[in-house]
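Selected chains from the complex are presented in situ; the others are not included.
Chain naming follows the written order as A and B, and within any one chain the residues start at number 1.
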């Protein structure tokens, strides 16, 4: 986190620069089944972020050495498109993307019933087309929908959400300015039905009390986004059944 | 088995061609439906989404301020790069750029570059010190055939609707990039022995060589490329070049309709 400087992020009336309340999230729009080449896919717009996710598989895991005898491996690639950020990102190896891919894969392996597909691989391709803070959470939300769209059995959905701290105040779902000039960010991957945490990162500075408020906000938002996920999957199901577009 | 299925498909495609038919019912030189959206990506200074049958690509333009090459102190630069990441289809694998993605990038790049639609001199801000670099990145999200034409279309559409972020670079007010021409591409694939326009994924799987033709505003050739195993005769080329002339004119009109 950048730490806070001269930038004022909370208005006199207690609202945030974009008019949101401290525990209010940005608008989230989800569509399932958007990529014809994929076995399952999703498109998520969260604020100005856009993430697209394709799922391929289960398929034979190769090279052989990545195979697990007792379960499927989930092979996640989180990637930011070169044009997704203010300064162009050079394609290629990127340590941040590798780390996010790893912990995202591990979070998804916590909900997918991987034991059903021994020795196989499920490819999850997350592409960030536009980034406005919180892309790892948006990607996680998209991945869960794409897996469901592909018919991969899961014991729960996952929702990616983040709370954080700006001007010593805990707020839900940091936008770009809040992310740049804020004091802490706590992204989580939450199982909306059980409230378990499958993805957890945090950086910045939080007291234990502030952590608890962040957690509360994240849990609340997870339920809201979950409803939008379910709605997208329902529309997709109806479309498939009804033979619509 | 991998070899078997394509051979059955090849047979089927040959039978259809003999009856002047295609596997999805189109005529020999009929393209699939397509939609072109522009200005669809936050953070990109120009953007386009092309939905071309079941093929989907995005193109985004970014500018950067940089020091000029020593041998061209008063010229900016243009670069067009297409990524074929594993999201695009089951057959794509992670790793360094494949020969296929390098070819795609370079053929699309040449079509735009060689049309001279961007005046490199106008991208110079301070000679010898600061010039603008224009980067067109293309991202294939779903490959269901003929990504070359879709990428070329997205690239020129993103470019023609791009806004130079002059304020961000402290060089005045933002302004639209000047693009003087609309080069577009028409690609032909030999399927069942004859060339068809805009092959879909099955036709590519069971087909042979591809010819990529990029034409500019007056029907001039700016880029040609033959890809994959196979040969063509001069007469065959003459025939598809004529088809390309009318097809490219249509596509250019579509792009031009998107401008501010």
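Observations on the model:
Heads up, the rule we're going with is that contacts are C-beta pairs under 8 Å (C-beta built on N, C-alpha and C of every residue); 3 or more make two chains touch, one makes a residue touch a chain.
What you see is a predicted model; the values in this text were computed from it and never measured.
In this entry, the protein chain formula for the full complex is A x3, B x3.
We adopt the following convention: only the chains that are shown with their structure count from here on.
Chain B has its Cα centroid 31 Å from the Cα centroid of chain A. Per the touch definition, chain A reaches chain B in the complex via residues 34-38, 48, 50, 52, 54, 56, 59, 77, 79, 81-88, 91, 123, 125, 127, 129-132.
Taken in their complex, chain B has these residues touching chain A: 41-44, 47, 54-56, 58, 60-62, 64, 81, 83, 85-90, 94, 135, 137, 139, 141-144, 168.
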